[in-house]
Each structure stands twice: as structure tokens, then as C-alpha cells.
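Removed from the display is one protein chain of the complex; every other protein chain stays in position.
After this line comes chain A, so read on.
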Amino acid sequence: MSAATPAASTPDGVSPSASNAPATDSAKDVTSNADQLILEYLRARGLKEAEKSFLEELERKASATDDKGKQPETAATTTISQEELVKQLAIFAQKPADPTQNALKDSSSVLQELSSTGTPQNIQNLISSIGQVGAEEILSLDPTDKHEGFRELEAWVDGSLDMYRPEFRPILFPIFCHFYLDLVQQGLREAAQDFYSTFSPSISSVHYSTLNHLSTITLPYHVQTDEVAQRFRTEKYTVRMSRSGFSLLVGWLTEGFGGEPSGSGEGFAGDKGRRGRAAVMRVVNNHLRFDVTSSPTTSVNARAWEESTGFLSAVVPQTNGSTTDANAFNQSKGELKLGPAPIPEDLRAETERTLQDQAMVDHDPGARYDLHYARQAPPPGLVAPSLSDLPPRPPMFQTVDVKREVEKVRDMRKRIRLDPSMLNNANASTPQGAASRARALPSICAYTFHDVGEGIPCCEFSPDTSLLAAGFSESYVRLWSLKGEKLKGLRSDFQSSSIRDSSSLSKIREKGGSTTRKLIGHSGPVYSVSFDPVGGSATPPRYLLSASADATTRLWSLDTMTNVVAYRGHQNPVWDVKWSPMGIYFATASRDRTARLWSTDRTSALRIYAGHLSDVNAVAFHPNSLYLGTASSDCTARLWDVQRGSCVRVFYRHDDIVSTLTFSPDGRYLATAGEDLAIRLWDLGSGKCVKKMTGHTASIYSMAFSAESSLLVTGSADWTVRCWDVKGAGGPRTKSRENGTTLTNGATEEHPPEKEETESNETTDLLATYPTKRTPIINVQFTPRNLCLVAGPYLSPETR
């Protein structure tokens, strides 16, 4: 568990950086002396060539700095045996300890040194300290070292025991990146490209996008200005390892063996390999941080090793100055109040009174159970917030609030209950099986847009499904009435004094009109629309929010059909906007790496949630409106305390950009989907990943939980809608899967194995896949009664 840097990289008392300065100082004093000795030494050894070159070098670089002066020496020594090298190293190691002393003592003291530093760790100290003195320059200047070093490292990782391989593999990526950047920085463009093309195929495809980005960096100037490159340069890359795995790595770095089958490390006997190893070591020392876990290797899932690597220190907010991993951070933030939001007592009383009244007159015999539904106990295991925890809102409730609450209760009673667990034991070929399918899977109504032109980035159904709004790339929002009613605004030529009651108001409504209406105001593609939730499923929404690339968020009144407010504040395109579950407040996500909280009556933001390292792609409110979830391009999702503005959970991590997220209605889970085509389910309380669901073959655009939180429906650019079992265990599908769990096109696959394409990566919790005809699904929603609505534009084959 210790998060400390390993002893190897920072030897006790002698850190590499500390050793650097005194070493150069002392080196000045000893230069001439050392040269003499080296010449003698070389002569004694009979290394004519080295001697000659050394002399030349001396003459040429008489005025060169001391570090450069060391260069030929070390280069010469690399041609001699390992034993000699160690001796030389020992001498250098001695220097920082006693800078005033002559570095080259007699050989007896060197031997003494050697005997005293017999442990691998000390030898490693030696190597690491010499790396700072002079060898580093040479090592980093010779491109073949990097080549060799990486090849050896890869051979070692691949040759290691199966149990260690998953935890060693992640180390390849940061070392690859650093080597590449080093080569670029030194202006060795061809060598860098050669290195890239040789070794990039062996890097896990998880890092596809980073690799692609790095490959375009070809000039030293780029390295200095590029954000990704600078992150590699300035921040430590955290790699998690088990204790035994780590000691094997240290052993290999220092001695060239450990965990490696005999024979395969043959190259390391040569000095080329040794230099390569030193290059690896340099990166390990300077740019990696090892998170050594005490848990044994076998207890960790193979994928988890890869997933816990990265720039943790940057991604995870620091608590009291110390960097920790995501789990520790999440734990340090304590418990969350995830229970349902309380209803004010007077509103609850009024709602129940209304329900009782209606039960008397209602012919529906089920109506009298409404009260029972209204008084449901909160789910166990969740801390319910109190009224004072909620964001402030008006003290008095309105008629529309009562209507909404009454309708909510009624919806709860009338809703279709979806229970995917019914499918577990059912054989779908029997009639009973078909019945259980009907119990488990939803009915899905698909809305297909035609002739969308440039594109339709977003659309949404109003909570009462009376309206459909879509934002277009052509900078406008279009509204449709799904009930076929005419959408009429208000005329603009009236005196406000003439309005007294509703009848005089209806007089100034526009005549005519159609069932669709264009809302014009934005000056860039509209990326998100959101209907206000105050009316719930009882009354049509009165307001619509839209977010656009013109960096504004606009509020549209659906009474007048006009733009009421433009909220400015973001400096960059606004990617997403969502109302809070109670209305009044809303949140936006932007390319400027922040999410912001607004209230409708103020034109400036109330809170700014800053911390993501890249675009915030999506926001979502927790059902009790206490927390805000954000999904970002930095491969993480975060949970923020809405009122305090602080980050309370970090969900680490996806392998690629996180593009969308949604909370389960019961408040326990967060589902995030990324460009890595995986859907992850997170437990909000612990911040841990419950499971990963894969199966989509293109970007996932939208997700929705059923009202019971038992089913997740996702829409994707692969033209399918898929249903996932939230409660199911998941995991990769084995060849012989259970009978009837996967349904394609609504029919049972009775003979799946031979049909199954081999690269299928569907997890077992994928319940059903419904393909559409060339329609990417951009929005998935559940109505309060559990009917699923999906929408997307039809792409005609000619145009795309």
C-alpha cells in the first residue's frame, strides 16, 4: 500500500538530484588527474583504440564542461567487462558522499567499496547515481540504446511468468512514451520514427489515442509546447505493482535478470544491453512512481493493473498535500447522502389529500393503493438527505408541484415492471420463457429523423412525452408536438396591461401554427437540449435549455416560444446542459474544462467545478440533486458536491474519453460510457467500479436506466440499442453460454457458437440487442412508466 517512491530510485540520503551538483564540482578538480589515470589504465589494459580516441577527445574538448569530459571515458569503459564497470561505478558513487576527496582512490578502496555495496540495492544506487553524473548524457544521445533498452524490457516482460505479466505490461507504455519524446527532443527524428514504428504495435491498444497523438510530435519545439508531452515530462506516471513483482523489476534493472527465463536475456550480457537497461532505469527513476500494493499478484484482476496506471497525481485531487490513488481519495471523502430527496411535509400532506380525493371519484380500482405507493420506505443502506441539505428553493409549493407529485405516485403504480433477473433461469424457447422475456425487457419506441442535413447533435423528449426537441448543427432548435397539437407562441403586439386572466391571455396567442416550431438564436451547433422537470409527467414543460458551440446556454420559454435568457460565462463551446431534478438550477459542461452550476434567474454561474484535465463532455445530476456527475476527456468521471463545489469522488478510469454518464434512479449507481466502447457501472458510495459492460462496436451516445434501476438501455453509433442487466454479474462471455440469455432480434439463439464471430467481446450481462436500419441512436430515455423511447437520425447510404 505504500505510496512512497521505491528505495531504488531515491537512495537513502543520496537522491539523484542532490548527487548531481557536488559531482560536477568535484569533477572539475579531478579532471586532469582523472585523465591521467584513465590513460594509464587504458594502456595497461591494452585498449589502443580507446586510448587513441580518448586522447583526441581530450585535445578537442579541452575547454568543454566536465560532464562532457566524462563522456569519452564512460564510452570507453563500456567496452570492458562488467566487473570493471562496477568498479568504475563504485568510484562515481563514492563522489557524492565525499566531494572533496579525490574520486579515484587506489584500487583497494574500490574493492572495499564493492564488498560493502554487495547488495543489489546498493548496486542499483550506484547505477542510478552514475546516471546523473555523466552516463546519462551519453545514454540519451545514442538512439540505439533506447531501441535496445526497450526491446530488452519488452522481452523481459513477455518472458516473465504468466502471473506477473499483466502487472509488468503497463510499464511498457510510459517508458515507450519517454523514449520517444527523448529521441524527438534530441532532434533525432528518424530514430524516433523508427522507434515508434518498431515498438508501437506492442503497446496495449488502450493507449491508442495517446500514441496517435505522440506520433505527430516530431520536433523538439513540439515536445516543449505539447500538453500531453509536457504532462509526461513534468508529472510522474504511476504504475501499480505487487511487492514481489516490484522486486523482480528492480532486480532486472540492476542485474539484468529476475523473472526472466534463462537464455532469453542473452543480449544483456553485452554492454549495449547494459546501456539500454540504464536508459530504462533513467526513465524509471525520473518519471515513474511505483504504487506497491501488499496484495498478492494473483488476487488482482489482470486488467486492473493496467487500469490503475496513469497520471494519478494530476487526475486525483490531492488531499492534505499527499497524492493518493483514486480509491484512497474516495475513501477520504467519507460517506455520501445518496438517499432520495425528501419532500417538504406540507407538500406531502397536500399530495396525499389530493390522492385520497381522487381515489374516491376514480373508477380505477387500483387508485386506492396510491397512498400505499406514496408512503414507500426509503431504500435501505442509503443515507437520506434532510431538507436543509438540498439546494435552496422557494418555501411555498405551487399547484404544479402537487400535480407532479400526484402523477409521480400514479406512475409508480401503473409502471411496467421490468425485472431482468427473470431471464436468469428461463429458457426462452418455451412459452414461459417468452413470458419472462416480456417481464424482463422493455418495449422500445424508436423515433427516426429524416433529412437532417448537416447533423443532429442532440434531442430530448419532455418528461410528459408531449414534446420532442432537437438541436441541429445548423444552429437552431426544433420543437415537435408529439400529441399533434399546434405549437403557438404569443403575439408580440399587445399591452401587458390588457392581460387580466387566462382568457385574455389566450386571445393574444398566435393564430394558425403547426405542430413543429423552430427556435432560432444560437450561432453555433446546438449540442444539448433539456426540458424543465418541474411539471414532471403531469403537465407540459414550460422551459427549454439549449447549449451550443457559441459558448452560450439559452433558456427558451415554451409559452411564448422565444429566447428568454442567454447565459454567458463559458469561454468555449458548451457540450452539455442538464436541469437539476427539482428545476430552478441547471448545470453545464464545457470545453473549457469546467462544469458550472447556474440558476435560471441569474445570468452568471453560481458554482464552477474545476479540476478536470480536459473537456467536460457531459453532466448529470444525482436524483436527489445533491451531487453532480461530470464525464471528461481525461478518461475520468467525477462526482461533485453541488453546493460546496468540491470533488467528492473520482471514478478512475476509462481507457479513453468518457463521453456520457447517467445516474440510476435509486441513487446508488453511476453508469459511464466512453470512447473505449465500454460501459462502466460505479458504486457511488465506494467509488469503485462494479463492472464493465462491453458489446457495442461504436461510440455510445446515450444511456438510460429503467425506473427500478434494474435495466440499462444504451444507444450507440453502431445503429443498435442494447439492454444490459444492471444486477447481473457480467464478465466476459464464455464459449458455451447459458441457454437463451442473449437474444438477437428478439428471437432466441439456440445454436450460438458457430454463428458467434470470434472477436465478439460481449459480456454476459448484455440482455438484448435491437438493430436499427442505419440509425445511430443519439438519445435513450425511459418514460416514468418504463416505456423506452429512443431517437436518432436515419443516415441514407448515399450521403454518408
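The rule we apply is simple: a residue touches a chain if its C-beta (ideal position, glycine included) is under 8 Å from a C-beta of that chain, and two chains touch if they have at least 3 such contacts; residues count from 1.
The definition used in the following text is that contacts and distances are computed from a predicted model.
UniProt records the chain missing from this view under the protein name "TBP-associated factor 6", selected from "Mediator of RNA polymerase II transcription subunit 20", "TBP-associated factor 6", "Protein kinase domain-containing protein" or "Methyltransferase-like protein 5". In the complete assembly, the contact with the undisplayed chain comes from A:572, out of A:144, A:224, A:386 or A:572. Looking at A:421, A:473 or A:600, the residue that reaches the missing chain in the full complex is A:473. Although one chain is not drawn, the whole complex shows that of A:188, A:519, A:549 or A:605 it is A:549 that touches it.
Against the chain not shown here, chain A presents residues 158, 162, 165, 189, 193, 196-197, 200-205, 208, 211-213, 215-219, 221-222, 434, 437-438, 440-458, 468, 470, 472-473, 478, 480, 524-525, 527, 549, 572-573, 575, 591, 615, 617, 633, 657, 659, 675, 698-699, 701, 717, 721, 723, 743-747, 749-751, 755, 759, 761, 768, 770-773, 776, 778, 788, 790-791, 800.
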